[in-house]
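Only one protein chain is missing from this complex, and each of the others stays in its spot.
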Amino acid sequence: MDYIRDFFINFAHSWTTWISGGLPGWAVTVVNFLLGGLILVMMPVIATLALTWMERKVIGRIQNRLGPNRVGPWGIFQAIADAVKMLIKEDIIPDRADRPVFNLAPILIFVGAAMLWAVIPFGRRMIGQDLNIGALYVVAIGSITTVAVLMAGWASNNKFALIGAFRVVAQLLSYEIPMVLSIGVVVLVVGSMRMGTIVESQWVPFCLVLPVAFITYVLAAIAETGRAPFDLLEADSEIVAGYFVEYSGLKFGWFYIAEYGNLMAVSAITTTLFLGGWRGPFAGAAPVLGPLYFIIKTVLVIFVLMWIRGTLPRFRIDQMLAFAWKVLVPAALVNLLWVAAALKLPVPQAVQYAVMLVGNLAILGVTLTLLGQSAKQHAKRHGLAGA
Amino acid sequence: MLSQYAFIGVFAIVAFALPIIGLLMAWLLRPKKPNPAKNSTYECGVETIGDTWVQFKAQYYLYALIFVVFDVEAAFVFPWAVAYNKLGVYALVEMVLFVAILLGGLLYAWRKQALDWH
Partner (left out) sequence: MTDTMTSALPFNDAIPGAVLETTPNGLVVAAEKLPELARHLRDQQGYDYLAMVTSVDWPQYLEVVYYLCGVAQPKPGLVLKVRLSDKANPVVPSVIDIWPGADFQEREVYDMMGIRFEGHPNLRRILLWEGFAGWPLRKDYRESYYEEDTKPLKSRHPDGSHLWAEDRVPWKDNVTYPVGVDPDLWVSPQVQYRRIMGVDQGGNGSSLNTERVLVNMGPQHPSTHGVFRMVLAIEGENVVGLEPEMGYLHRCHEKIGERNTYLMNIPFTDRLDYISSMSNNLGYVLAVEKLMGLQVPERADYIRVIMAEFTRIVSHFIAVGFLFNDLGAYFTPALYGVRERELILDLFEAASGSRMMCNYMRFGGVSADLPEGWIKRARETVWDRLPRVLGDFETLLSGNEIFLARAKGVGHLSAQDAVAYSMAGPMLRASGVPYDLRKAAPYSIYDRFDFDVCSRPEGDVWARFRVRMDEIYQSLRILKQALDGIPEGPILAGKKQYQMRVPAGEAYSRIEGPKGELGFFVVSDGKANPYRYHVRAPTFINLTSLEKMCIGHKIADSVVILGAIDIVLGEVDR
């Protein structure tokens, strides 16, 4: 029973004990690293297989459709069929493309998507490596995506891809700032960049304490993954598919996998930073519940992102950048200062949290009021222009 | 500590290996029948007019420049945030000053209309 209660950790122990019977110590480490690495690297692929099916079903339901229902029961093998198709599809490289860069980009984008998983805590002590700079690592690895996307767009020698790549420069960079700042707020409250510690210290989920940081992070994360309503990088109705328009076969597949891997990763990071990670009722007593809670919360976040995609139209590039620089960045900066000030109050932590919440709500209120006013002005400016 | 980064290193190698193995597999399986029309640049079915790699509008890079300023700041925020509880009120004052300068910079860029799209 005890073995079941903390199944994954105990299983890992048994495994290590078993292989260390016949291997020297360093080899055990290497084997474990390789194995752990392999499992985590597969995460984007698993995410794609699961999430494409989920997204098709969810969006199908939103649009009064059934979604896939032909390949296997409820169409659950649809993603596998797609994977096979991508594997055996002809790979077309345009004659005018910059071949080395063109071929490297899909590999690099997958690396960026996979490496994120090294620091995501699925449960207590269930983490690739609890790096002491975990939060910073997430930000740093996230930037690989930017480089890979830029490489793909530039190397394709295609005008749509080029516009997509330029938009990447503006969009991903702009939204990195609010993202970093909102992660910074969490780090400030916790006092550590370890992902494990961040989860441990959330006796109340941070989304309830720091709503501004939470909303800023989610918005920035949507933009960083290039999903609707911020999917300007690939805007299918404008620049067809943006930076990966020239890719086909499995090279396109890696972009696709990276997209869904990133979607899952940012949802997992949102869960870790703001929703209490693997914490939940009885998770302390039965740590095997931890991963379950973690996955449920992550899927909930993903569902919300899919819901947004099925509902909202897309922003325009100027509106989108203005939103990052004129709304999110100032709000995140003010929030950072407020939280820092609240932490210096000589009162118990619960009171500090309450002060933070009040400040956050105030920032939220002011931001929304200002946004509403500017929207009204915009409407007024154009409202009677033709009269 | 070091073994942690050894793991990241091993992880990176595995992460590079997987897509390469996948592409090699696809290379073995897929058909290879290129022809000039197929390999031409996609532009909605007509031939492209003019060159793609030209001196394009600089507007996008303006944002990249502002980003650099703020990213340096982010690199400063993280160590500050970690050590914050161990520092005194001075840490707060110093951050207020720092952010005030940044906000001033943002405001300057805003007023200069560097944040508007031309």
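By written order: A and B. Residues from 1 in each chain.
Here, a residue touches a chain if its C-beta (ideal position, glycine included) is under 8 Å from a C-beta of that chain, and two chains touch if they have at least 3 such contacts.
On a predicted model such as this, the values are computed, not experimentally measured, just so you know.
Among the residues A:Ile39, A:Ala140, A:Leu345 or A:Ala375, only A:Ala375 touches the chain that is left out of the figure. From the options A:Pro24, A:Pro281, A:Pro313 or A:Pro348, the residue with contact to the unseen chain in the full assembly is A:Pro313. Mapped onto chain B, the interface with the missing chain covers residues 43-46, 48-50, 52, 54-60, 117-118.
Interface residues of chain A facing the missing partner chain: 59, 62-65, 159-160, 163, 166, 228-229, 231-232, 235-240, 309-319, 375, 378-379, 381-387.
FYI, only the chains that are shown with their structure count from here on.
Against chain A, in their complex, chain B makes its touches with residues 3-4, 6-8, 10-16, 18-20, 22-23, 25-27, 29-34, 36, 38-44, 48, 52-53, 56, 59-61, 63-64, 66-67, 70-71, 74, 77-78, 81-82, 84-85, 89, 91-92, 95-96, 99, 102-103, 106, 109-110, 115-117. Contact residues on chain A toward chain B in their complex (touch as defined above): 29-30, 33-34, 36-38, 40-42, 45, 86-96, 106-107, 110-111, 114-115, 118, 128-131, 133, 135-136, 139, 154, 156-160, 162, 166-167, 169-170, 173-174, 176-177, 180-181, 184-185, 187-188, 191-193, 240, 245-246, 249-251, 253-254, 317-318, 321-322, 325-326, 329-330, 333, 336-337, 340-341, 343-344.
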